[in-house]
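Sending over a structure as structure tokens; questions will come in a sec.
Heads up, one of the protein chains got dropped from this complex, but the rest are sitting where they should.
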Amino acid sequence: MMQKISVLLGILILCAPITALSGDQKALLFHAGVGQRSSLNEIKAVWEERHPDQKVNFSYKGSGYFIADITRSRQGDLFMPGEEFYLLQAKERGFVENYNPETDIPAYFVTVIITPKGNPANITKIEDFARPGVRVGLGNPKSCAVGIWHEKTFKKAGIWEQVQKNAVLSAKCIPELGNAAQHRAIDATIVWSTTAVLYLRDVEIIPIEHQYRGIIRLPVATLKFARFSEEAEQLKAFILSPEARRIFHKHAYSVDPRIPVDEQSFCLDGTTDRDMGHLVNAARAVKDESFPVTAETVGDLIDEVERQRKTLRAGT
Amino acid sequence: MSGEECSRGPSAKAASPGKKAASDRLLFKTFFYSFAGFLFLFSAYLFLSNFDQLLVTEAAVKTRELTTWGEDREILNLFAGGFWKDPYFWKSLNLTLMITILTTILASLVGIPTAYALSRYRIPGKTVIEVLFSSMLVIPASSVGLCLIVMFNYGPFWHLQEKLGFRFAHSIFPGMIIASFVLSFALGLSAWKATFDSVNPRFEQVARSLGSSRWRAFRTVTLPMAKSGLAAGIILAWTRAMAEFGAVLFFCGTFRELPPARFSNLERALHIDQADWLSVAIWAQVEYGNVEYGFALAYILVLIGGISVYAMHRIGAKGYIW
Partner (left out) sequence: MGNGFLARGRWWPAVTISIALAAISFYLLLVLSNWFYLGLADTVYFFSQPRMWQRFWLTVWTSTISMSLSLVIGIPAGYALSRFSFPCRNLFASIVDLPIVVSPAVIGAFLFGITTRFPFDLISEHYNIYIGRNVYGVLLVQFTVTCAFCARLMKASFDMIPPKFELVSRSLGASNFRTFFKVVLPMAKNGILASMIVVWARAAAEWEGLMLFVGASEGETDIMPFAIYLDWNGGMMGWVTSMTIVCILMAVTAMAAMRLIGGKSSVW
């Protein structure tokens, strides 16, 4: 008797995955940079609620890995790397179904300086990175886009040589820099505003002056070998819609499509100043309970501030 | 070896009765062999079928063109990207071997006395301690790396590092040794303890009653009896240190792109500057798009792992739980 029951149980357990196969949901495969995870998960929740027949499977990886992955596997419906560079390269190889650089940018990253809580090395501007003894975290330009921006920014400021001497960490992906700042392994680094907003309680955020403030285009495109190209197009249109842009804005992306930039993509005027001000206020608000949290002080970052205020250690 | 003894009995028996028993035996053996064979074929398929990943294909060249950032991404050879011409590979191998050997020495210096104490002396809460150490073997390496970060970057260890003026995290010398030590020690300990448990304490008691000191009794009686088991444990600890990945990735990160000035003179003299832990390098290379290079490094690790596991089988290692 016992044997029969255990055999039956065994068969049930073995069959469980096969029954799960029989659902006829359309599963989209979405290659996305690991930095976009929080906002894209929110978009996915909204999308799947509206389209119960569809399911979005994300493949979050570091930006450099996508091209290798797509070249070999030839799978995927949508593509949203952390920098336009990767998308242009994929387009050149003919993987991209349609991409219009004018319109297909749902959001922008903005560079900011982050330091550990209390700003131990007293960093206030780009030039401070060159001071001897400052422990700087740099990105690896081969594997993450922020590495290119470090080089670009410090070269423009003319302090690249000194900053390189100060480097103590070479990050493979941007969250590594944020974590290092959070755990006080480095004294300062430059990251996207969207990364900085994850560590409001444990880091200080310092906006960069206009001439060194980078604006990074975050593109989205559909892929040629999409299994559900129609649905992929729809999802892409949704990501470009104002509703999805608002979700991006809640995660500290800049979504204003008219940010004037020079040919190196450095910011020209104060269009992003408001977002930066909100970000700095958000960092203060999480650390200081008495700071007022309103749409006036922190803008769309209210949800983020509320969530990080709830716990001593960040969670969602 | 015990397996051979076991099999001699049944097969001698199977020869004596009639044909029916022989065919029954054949069916029986085939049934069980087929499962072992499946495992063998699965493993062999997994490792051999990827051999063509080593060749630089058209797709790989295209990938390379795509993700090229600097002139140093050129393909040195059409086989495996010419990894043997790359100083990065030799430095990484050097680094990994050096650190794993140091780790193994440290783990045996700490682990053999610990195993002996746990096996011989009355220590309160022994069950709890054993559960703690054996559970280290099934704790995910990501948790281990994280525990290390939290442990060393907060609390008393942080103040210690402030005083000393250097950081354990993201460093080669204390950092990598600490990261690879945790699991390698736990695994070695299980093997060493198993060995000491299997040596009868009677012998030691006899030696002591004949007037030898405790240390002498250990050195001249227990140690020679436990020799092969201890050796197997050392190989085991070393293999585990070689296979370490998550803890090193979390606690130390990558070092390749750092400027030479970041490394100390000792590190440069030992040729371990601007190099990565081997298994982290595999991951990094595959993620950069250098798939054939990453697979070449992976095959190196497979070869090293295969040789050491073969050595363990030859010695007849006990306490072998991964």
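As written, the chain order gives the labels A and B, with residue 1 at the start of each chain.
In this section, a contact is a pair of C-beta atoms (placed from the backbone, for glycine too) under 8 Å apart; a residue touches a chain by one contact, two chains touch by 3 or more.
Owing to the predicted nature of the structure, the values given are computational and were not obtained by experimental measurement.
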Selected residue (touches chain absent from view) among A:54, A:140, A:182 or A:272: A:182
Given B:93, B:172 or B:191, the one touching the chain that is not displayed: B:191
Interface with the undisplayed chain - residues on chain A: 10, 13-14, 16-17, 20-21, 27, 29, 31, 34, 37-38, 41, 44, 56-61, 72-75, 173, 175-176, 178-179, 182, 195, 198-199, 202, 227, 310-316
Interface residues of chain B (partner: the chain not displayed): 2-10, 13, 24-25, 27-29, 31-36, 38-40, 42-47, 49-50, 53, 110-111, 113-114, 116-118, 121, 123, 127, 129-144, 146-148, 150-151, 154-155, 182, 185-186, 189-191, 193-194, 197-198, 212-218, 239, 242-246, 250, 278-280, 282-283, 286-287, 294-295, 298, 301-302, 305-306, 308-310, 313-314, 318-322
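Following the convention adopted for this analysis, only the chains that are shown with their structure count from here on.
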Mean-CA-position distance for chain B and chain A (Å): 35
Parts of chain B lying in touch with chain A, wherever the complex brings them together: 59, 62-63, 66-67, 69-70, 73, 149, 153, 158, 167, 169-170, 253-259, 261-262, 284, 286-289, 291
Chain B-facing residues of chain A, complex: 61-62, 64-65, 67-68, 71-72, 89-90, 92-93, 138, 140-143, 147-148, 164-165, 167-172, 176, 180, 183-185
